[in-house]
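This is the structure I have questions about; it appears just below.
The block that comes next holds chain A.
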Amino acid sequence: MNNGLVPLEHYLLLSGLLFTIGTAGVFLRRNLITLLLSVEIMLNAVNLTFVAFGRQFGTVDGQIITFFVMTVAAAEAAVGLALVIGLFRHRESLNPEAFTSLKW
Partner candidate 1 sequence: MFDFVTPQLMVYAAIVGTVFMGLQIGAAVMVYAERKVAAFMQQRLGPTLVGPKGLLQPIADIVKLVFKEDLRPKAADTALFLAAPVISVAAAYIAFAPVPFGAASTFFGLLDEPMPLLISDINVGVLAIFAVASMGVYGIVLAGWASNSKYSLLGGLRASAQMISYELSYGISLATIVLLANSMSLRTIVDAQAGYWFDFIPRWFIFLQPVGFVVYAIAGVAETNRAPFDFPEAEQELVAGYHTEYSSMAFAMFFLAEYINMITVSAVATNLFLGGWHGPFLPPEYGWIWFLVKMAVLLFGYLWLRWTLPRLRYDQLMSFGWKVLLPVATINLLVTAAGVLYFGY
Partner candidate 2 sequence: MATEQLLFYAFAAVTVLGSLAVIGQRNPIYSVLALIGAFFGLSGLYVLLEAPFVAIVQIIIYAGAIMVLFLFVVMLLNIPREDAAEWDRAHPMYRPWPMRIGALLALALVAQLGWALTRTPGISEAIGAQSAGISDVGELGRVLFTDYMFAFEVTSILIIAAMIGAVILTRKQTHE
């Protein structure tokens, strides 16, 4: 690949857009699974930013940070889904508004 036919701003705008879509998903959806998927979208947007900046400054560090982000995302998805399974067994619903026992 050659030197920057696609300027860095394009990648950053794209990742900003993806982050916003993920945030919108977290706020708008009434389903725990889709909530977790939206969080994954946000994490991927951040990965894209890291790799784009890594190439811009010519270091490998951008890619290495993405490994750690991916690892944390995997661990978080596993534990989050385990929680969702437990919640579903308890209430038979995946709507986050069904779990209001801690509300005052």
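In picking the candidates, the idea was that all candidates are chains of the complex that A comes from, given by their letters.
Operating definition for what follows: a residue touches a chain if its C-beta (ideal position, glycine included) is under 8 Å from a C-beta of that chain, and two chains touch if they have at least 3 such contacts; residues count from 1.
None of these values were measured; they are calculated from a predicted model.
Asks: Of the numbered candidates 1 or 2, which one touches chain A within this complex?
Replies: 2
Asks: Within the complex, which stretch of chain A touches candidate 2?
Replies: 1-25, 27-31, 33-34, 36-38, 40-41, 44, 47-49, 51-52, 54-64, 66-68, 70-79, 81-86, 88, 94
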